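Before I ask anything, let me first share the structure, which is written out below as structure tokens.
Note that one protein chain is taken out, while the other chains of the complex remain in position.
Chain nomenclature is as follows: A and B, assigned in order of appearance, with residue numbering initiated at 1 for each chain independently.
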Amino acid sequence: MTAKTTVLNLTEEEFVHPGNRACSGCGLSIIYRIALKALGRDTILVVPPSCLTVLQGLYPIAATQLPCLNVTFASTAAAATGVLGALRAQGREKTTVAAWAGDGGTSDIGLQALSGACERGENFIFFCYDNEAYMNTGVQRSGTTPRHVLTTTTPITGKPQKKKDVPAIMAAHGLDYIATASPSYPIDLYDKAKKAKTFTGPRYLHIHTPCPAGWGFSPELSVKIGRIAVETGLFDLYEIENGHFRLTGQSAKMLGKKRVPVKTYFKTQTRFKALTDAHIEEIQQEVDEKWEKYENADHPS
Amino acid sequence: MKKKDAFAQRKSHSEPGPGDGGRTGSWRVLRPILDPEKCIPAKTNKNACYACWIFCPDGVVTKTKLPVIDYEYCKGCGICAEECPAGAITMVEETLLIMEEEK
Partner (left out) sequence: MYIIESGNVAAAFGVKLAETAVIAAYPITPQTPVTEKLSELVDSGEMNAQYIPVESEHSALAVCIAASSTGSRTFTATSANGLLYMAEQLHWAAGARLPIVMCVVNRGIGAPWTVWNDHQDSISQRDAGWIQLYACDHQQIIDTVIKAYRLAETVSIPVMVCYDGYILSHTYMPFELPDVDTVRKFLPPYAPEYFLDPACPKNLNTVTLPDIRPDVRGDTAPGYMEIRHNLHTDMRRSLDVIIDIEKEFYDTFGRGGHPFIEPYRVNDADYVAVCMGSLSYHLRDVIDKLRNEGIAVGVAGLRVYRPFPDKAIADAFSHKKGLIVFEKALSYGNQGALFADIKAALYAKTDRPFVRNYILGLGGREIKTCELADALRDSCKPSSATTDRPEWIGLKM
């Protein structure tokens, strides 16, 4: 049994160079930095076009200190498959293959390849950093943009449709390990990435990723807003391990306790400007119903 | 060095290095200033807290008893100040500091 991860024993080794092009206060920068600590040096990354492409660096300088293959938007999981195929052919199976895609690259254009790779049982970890819109192209709606949110391609009343539940889609593929995480709970994220490494086959991590520019908040609030999303019960930290669902970290601690009203979260970001009181009431009800199910479910101690 | 007649002499293969985006410290509007009197590890001389280190998006804060911020690359987002439980980091206007430094 290894020691419990704490901020004190978390490795100081960095895998991302400073001076990269990520925006000030970028949520992705936090999760990428923390998760790469868990993945370690013997890792090959696969990245489609996204904010991460910019963060990673422009030729000829790379911000990431790990080998990385930039691939076309729709092909992330298939490209990871190809890396794995070559590693198998060469007897280099020990190397971890990790794909990192945004929510568009995962839930929209990348879903076919991801589904195919999961069905084939490819041995990779797929990280979806979900900033809930196409941020790199200027905040257009994606499949994971929540309902009523304003983007540059939604009506002035906000997105009419609900957020696509990608972890549930992944769960339907029968993956052995699925987890959600948030930059506001870095140790929880680190432990999940570390745990994902102990499984073989496809593993999926879905990470809530606050984006100051796209969500309309001041850069210093990235961590705070991610935290409120969890405390309101809007974004939940959980694992699905061999089919068993379990709330983790802060979300697990919230069982049986009063949650922060969802309104608190919506007030922090301009993208929620189109929300009416009725909408907020409706969402609060949905969150309450979701949590009632959590409360009534059997939870392993 | 590649042979002169080699094929594929030009490919987009990037090598790791800092400062792809230049000295991103120049992006800063506000500069985080750490008060050792308030900072928990600095004050207690014990390894503790390090919220500034773990939450820094750019990895420019050291995990040392007196955390040091690399102003060359710190983008001034202010997450460290926001997350510091001791209120030990203050965001100060860069222009004022530069004027001060130039005096």
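Keep this in mind: a contact is a pair of C-beta atoms (placed from the backbone, for glycine too) under 8 Å apart; a residue touches a chain by one contact, two chains touch by 3 or more.
Keep in mind that what you see is a predicted model, and the values were worked out from it rather than measured.
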| item | value |
| --- | --- |
| Touch partners, limited to displayed chains, of the chain removed from view | A, B |
| Candidate in contact with the missing chain, chosen from A:10, A:23, A:44 or A:101 | A:44 |
| Residue, one of A:7, A:87, A:213 or A:274, that touches the chain absent here | A:87 |
| Touch with the omitted chain, as defined above, among A:23, A:54 or A:211 | A:54 |
| Chain A, residues in touch with the chain not shown (by the definition above) | 41-44, 46, 53-54, 56-62, 64-72, 74-75, 77-83, 85-90, 95, 112-113, 115-116, 119-120 |
| Residues in chain B touching the chain absent from view | 7-17 |
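Convention: only the chains that are shown with their structure count from here on.
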| item | value |
| --- | --- |
| Centre-to-centre distance between chain B and chain A (centres being mean Cα positions), rounded to whole Å | 24 |
| Chain A contact footprint on chain B (complex, rising order) | 12-24, 27, 47-51, 53-60, 63, 70, 72-73, 75-79, 81-83, 91 |
| Footprint of chain B on chain A - complex, ascending | 7-8, 10, 12, 14, 16-22, 24-27, 29-30, 33-34, 57-65, 183, 186, 212, 218-224 |
